[in-house]
Structure formats: structure tokens, C-alpha cells
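Omission of a single protein chain aside, the complex is shown with its protein chains in their original locations.
So that you can tell them apart, the chains are marked A and B in the order they are listed, and the count of residues begins at 1 in each.
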Amino acid sequence: MRIGVYVCECGKNISATVDVEKVVDYAKSLPNVAASRVYKYMCADPGQELIKKDIEELKLDKVIVAACSPRMHEPTFRAAIEDKGLNPYTLEIVNIREQVSWVHDDKKKGTKKAKSLVKSSVMRSALMEPLDRKKVGVTHKALVIGAGIAGIQAALDIAGSGYQVTLVEKTSSIGGKMAQLDKTFPTLDCSACILSPKMVEVGRNPNITLIANAEVEQVDGYVGNFKVKIKKKPRYVIEERCTMCDDCVPVCPVIVHDEYNENLSPRKAIYIAFPQAIPASYIINPDDCLGIDPLICSKCKDVCGPEAIDFDMKPEIIEDEFGAIVVATGFDTYPIENLGEYGQGNIPDVITGLEFERLISPGGPSTGDLRRPSDGKLVKNVVFIHCAGSRDPAKHLPYCSKICCMYSTKQALMFKHEVRDGTAVNFYIDIRTGGKDYEEFYQRAAEEAKVIYIRGKVSELIQDGDKILVKGVNTLTAETVELHADLVVLATGIIPSQGTKDIASVLRLSLGINGFIKEAHPKLKPVETSITGVFVAGCATGPKDIPETVSQAGRAAVRACNIIAQDEIEVEATIAHVDEILCRGCGICVGTCPYSAITLIDTKRFGNIYKVASVNEALCKGCGSCAAACLNGAINQFGFEDKQILAMIQALGEE
Amino acid sequence: MSYDYIEFGDTEKEFTSKIEEISGQNIFSCYQCGKCSAGCAFSNLMEKTINHTMQLVQLGKKEKVLQSNTHWVCASCLTCTVRCPREIDVAAVMEAIREYTLRYEPETIERLDLPEELLKKIPNIALVGSFRKKSEL
Partner (left out) sequence: MKNSYFPGCNLKTEAKGFEQSAIAVSKALDAELVEMPEWNCCGTVQTMTTDNLMRRIAPVRVLSRASNHVKELKNSQNQVITLCSMCNSTLKIVNAEVKENPNDLEKINFQLENDDLVYEGDMEVKHFLEILRDDVGYENIAKKVTNPLEGMKIASYYGCMLLHPEKAKIDDEEMPTVMESIVLSLGAEVVDWPYFKQCCGSYHIVDRDDIVNSQVVKIIRNAKKTGANALIVACPLCAYNLDNQQVELEKLGVEKEPIPIFYFTQLMAIAMGLPQKVNHFEDHHINPILLLKELGLIGKKK
């Protein structure tokens, strides 16, 4: 056995806290170590060449690299040693950057820790065995979950590459939050005008199968072969027959709040979300309808000329297979109910940014006149409060939602265009205009439209007669200020949508501390997730504006196509395996496995039938939970065998 | 009043860290949103807004902080504390500035003679409270 140990300085990233030379010298003293070297950047070509040369000249049969996290460069070094004929799975990485130098500052102790970690890896390395690469076939079809602008764009781009894609949307129409916006920054394009062509294209593209009013209930399988169950809720209106004549609406006796208009206007139990909705068909909401029962009420059915209404529709479970999945489940806005100092939603003329979009939209509840919710009066002065519940780790969202400075500026500008003699005041903490043409847009709002910007946060809103008393501060003049407003708009931030939370639990995706889906790498793998073959686009990973969302959707589409374009792909080799002789069939592993990869099967032993655990190699993700849970040591994981782990522990225990 | 030279010498650093020590707060958490001043019921009587004071403490501007009446006008109602988005106990910072003066520069505080009649009339709770906040007791 000849092991080579290669210690990386990573510039000063490692060498500042770890005395690399000492680690190298120490490694030389360890059993089976035939070479031990240091290099400034081991991942660079010369570093890799160093390893390759040693493998050839010193006839190494195992390689250990002490450097950064295996998440960074394991593939690099595996490829390097494979190039020289070694089995890539015999590579061992010691993480002395993220687990040593970056988290400690005492060089002496850091060096000691690095030495112990190297020692434990040398012990393990000696016991490592070559593993085979595994390959599986691929379904040439993608699934996109969520049909806001992110999902729409991803679906269009996958379809545009010539692949079949299924687009699942929870609500009755695609379009998402963007369909609710009146205009978009920084160009003031009409949101519907730029979105609806894409929506129409989704409806028309033969490569896209749209399933609206549906949710993904279950996902099994693995990259290249996801088995998905989609529950399609009954629409009670046959899409193909509905001519959108609107005859059913006037006769419906049920009046409820219209979600599309942020509950600021009424709608009926039978309705269409908005005029440009796709699928272009009405829908009956069973929670609103008197009973989906002709004996109780069948007024809509009676007047429907094309006989499109079908009370007997049942929920449908659609099962299908996909090679890759794109999650585009979007966002919600921070609930106004959490903002006690701003009235908790109890002051009618204190509204959210999204409500303002609907109020000022010609298609909205006040047909574009901007009448306020309380008394329908025209609005003369508006106050916009930035960071309403954002940048507030004490009680609300700790992060900046990125788009609010711009959307409040846009809304102030729209208001000034609508009400020329009106006043629009923005209370801000910092103005963030990090986007193409954003700064110019902000300057234009102040210069041309005389939108007022006051630097300071508002502490309290009080209903005072028919006005709202705004108690704020002007930190630039160093004064506390008060003013009366007809309408106050809270720039509430972005939070993960319920759909994002739901799909994360169905797919078992990792979430960040704020509840957004975690990217595989925040910079270099922004649309990849913890699960191979599942990608994510748009606000499901955090706040984004439209251009960023669209670009991300494009990248997610390309990454999905990378998979579904192949005939077969490689899967995890470090999976669990069962020693049937030791297995007692207790089934603890079955319950422990988060991927449902283990089942109990019958096996014949000494003429009797016994239950033993069996691992589905394609489903196993190599997490090791079963191996840790098994009471009899019957399950082991390739690449992480008990004997290897125990050798490491023993090494760490010795001085 | 509208020119200042900024330096971070020992005097400045000592003042900042003493206020941090007495209050137990990280003054540098303050990002100057001003919500403390905006919600303060007494800001109309203060010579400097609270966030202004916070900034001066960050910069170690002891003279300017102590000259202002801001911390003496503060009635410890804690509205700033419960609304601070950065979880700073702003009222504790005001208390620390009072304490700083009482401990290190008591000679700067004016002595009051309270009339007998007032002392009889006013509730104990106010007297004890006032002595605790405004005297060396």
C-alpha cells in the first residue's frame, strides 16, 4: 500500500491558520505514506500534475488531498487520479479549509487539528476499496412546477430545445404574481402586455402540457427517472367547451373576495381569474359554490349555452415520469397582519404594494382611478413605507427583499402620472438600485415627477379622522416628522410561498434559514439543489426581480435539458448495501431511510424464509442513515464502511 | 456646529466601549433607520434625535453626546427598544449615557431643590424613579 498525501495552501486561506509544512512532515511519518507534498493551489493544473506524476513515478495506489470541502473539488481530483488509472472512489479528501482554517484562528491548534484529520484519513484510505460507476437510463421529458414568470420561461425554454415539458400550476391560471402587476420597473412596461404573449405561447406550444388547478403530490425516483403523482382538482367547467361568454357570472348568487384583486373587489363562485387567463376557461371554486350540486343551485349550468359545466367532475391523479424537475413555486409577500405598529391590517387605507398594483390598474377594483379602500375617495397624497417588515431581524424578516425600493419608486411614479397634482412621499432607509437602468429610474422619479424621498423609518401609523397620521423621522434633517396621508402603501418583502414550502417537503429539498430553497452553491450552482436532477428558478430561492428570474429560468431549463438530452447518466456509487447473513429483518432501516429506498424482502436461509432488508440502488442517495441506525451492523455504505469509519475514530482518539 | 473632524483615537474608542459595556449593547448594530426617533413620544423636546445620538456614540463623540439633553428627556418608556429592527435595547443605551455622566462627570449635573409641598404630593414611585435615573443614588 502506497499512499500520497497532498496538502493545499489555498493561497493564505489555509496556510494562514495551518502550518502546512508541519502537516506534510507529520504525514510522512504515518504508516503506508509514500509521498507527502504541499502546493499553493492544489486544484490548479500544476497541482494536479504533481499528483499525477507521483502516481506514475512512485506507484501510488491511494491519494489523499487535504484542501477545501469535497463539495468543491472532489470531482476535479477524482478525474485526475482516474486519468492515471486509479479508481476515482479511492480518493480521500481532508477538509482543512472549511473545517479548520476558516473556523479557527489559533495556528497552533489549527495545525494540530489538521494533523489529526490527516492521520484519520490515512487510516481510512488504507482500507478503501475501488467502486464501480453506476449508470441509469433517462426519461427525455421535464416537469416544471409553478407557472409564474419563472415557470413559464423555464417551460418555454425546455420546449424550445425540442423536449417535452409538463407545466403544473396550483391556481386556475398561469401568470403568477407578475399577472397582478400593473406596470414593471424600470421601463414602465405594462406587465400584462409583456407577459401575456408568453402565456399564450404556453397554451399553444405542442411540446408543453399544461396542467392547471393541480398540485404535485408525490415524487419518487431519482435523476433521470422521477416518478411523479399530480393531483388535478376538478374545474367543474369543461375547458374545451367554455367560450368565455360570461353568461354564468351574473346568475351566480355567491359573492366572495377576488384573490386576483387582492380581495379588494368581489367575484362570483364561478369566475375567470383575469381576462387573459390561461387556460382560457371559467372555473367553479367548490369552497365558494353553494354545493356543486344541481339540487341546491344550478343557475350557471342552466344558462351555459355550450353545456360546459359538469358538476360530476372528480379529482384526477395523473402519474408520469420525468428526467428532470424545475421548481418555480415563487413567493408570497410578508403578511401585513404581523406589522402591529402599522395597524396589523386593521386600518383600511394602509395597504400592501401588491394591493396598490391592483388599485391603480385599469383592470383593478377602481378601474384605474386609484380610489382608496375605506371610502372610495380619490387619493391626493400617498406615503410609501420601504422595508415594511424587512431588514428587521428583531421581529420580522432579517433580509433585504431587493425589489421593494424599485417597486415603491415605480408605484410613486405611476401615482404621479395618474394624479399630477398629488404628492408621493417615500420613507426609505437606503435606496438600493442594483440593476440595469435602475438608478436612472430612481433619479427620474425624483427629478421629473418630484417624488419625495425622506430618509427614515416610520414607527407608527394612526387612523386620525379620515386620514392616516404617519409618525416618522427625517434622519437627514435630524428631526422627527409627522404627516397626514390619504393612503399608505407598505413595501412588504418577499417570503417563500406556501407552494415553495409544500414542494420542498414533497421533494425533500434543503431549505435555508429563511425558508427559501437552498442552492447547491450560492454563486456557482444557483439553480441546482441538494437533489441531483431537481433545479429551481425564481423567487423560490430568494428575492429576485423579473429580469433575474427570467435569466435564472433559462439556466434551470438548460440544466434540465443537460439531463434529459442524455440516454443514460451516472448515479451515486457510495450507496448502502446489506449483509443478509447479519440482517435480522427488524425493519428499523426501512423507517430511517428518508428516500424510501429500503424494503424488507423474503429470503431463503437454511430452508426457512426470513425477512431481510434490501436497498434499491437507484433510489439510495448514500446518506448513511440506515448504516448508522442498524443495530446489527448489517448495513454498510460503499466508501463509508464501518471498518473505515472506526479506523478514523480510533486515529482521532490517539494523541 | 456644521464641521467635524473625525478620528478614532483612544478617547473616542474608550467612550464608545464604555457605553457598550454599561448598556450591554452592540452600538454598531445600528444602521440608522431612525425608527427609535420616529416613535419617541418625547423627541420634540430632545436636542438631538436618538438615532443621531447613536451615530455620535458610534463615532465616540463624547462631548456632543453628553451636551445634548436627549438622554435626560428619555423617560425609559422602551418604545424604541421594542421597535428597533436591529434588536438594540436603545433605552439601555440612553441609560448608559446617563450612568456615564453620573459615574464619571457628576459635577456637570445641576442640583435641584425640590419644594417640600411637591415632595409630599408626588407618588414615591416617581421620586424613587427620578432619583434612580437622574442622581448618583
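We adopt the following convention: a contact is a pair of C-beta atoms (placed from the backbone, for glycine too) under 8 Å apart; a residue touches a chain by one contact, two chains touch by 3 or more.
Note that this is a predicted model, so its numbers are computed, not measured.
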TODO: Could you tell which one of A:54, A:341, A:528 or A:545 touches the chain left off the display?
DONE: A:341
Open item on the list: Using the document's contact rule, name the residues of subunit A that touch the chain not shown here.
Closed with: 340-341, 344, 460, 462-463
Open item on the list: Just checking the interface: what residues of subunit B touch the absent partner chain?
Closed with: 21-24, 41-42, 44-45, 73, 75-79, 81-82, 89, 91-92, 95-96, 99, 112, 114, 118, 121-130, 132-134
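In the analysis below, only the chains that are shown with their structure count from here on.
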Open item on the list: I'd like the Å distance between the centres of subunit A and subunit B, where a centre is the mean of that chain's Cα atoms.
Closed with: 45
Task: Residues of subunit A touching subunit B in the complex - done: 341, 387, 391-396, 429, 455-460, 471-475, 478-481
Task: Touching residues (chain side subunit B, partner subunit A) in the complex - done: 31-40, 43-44, 48-49, 51-52, 79, 83-87
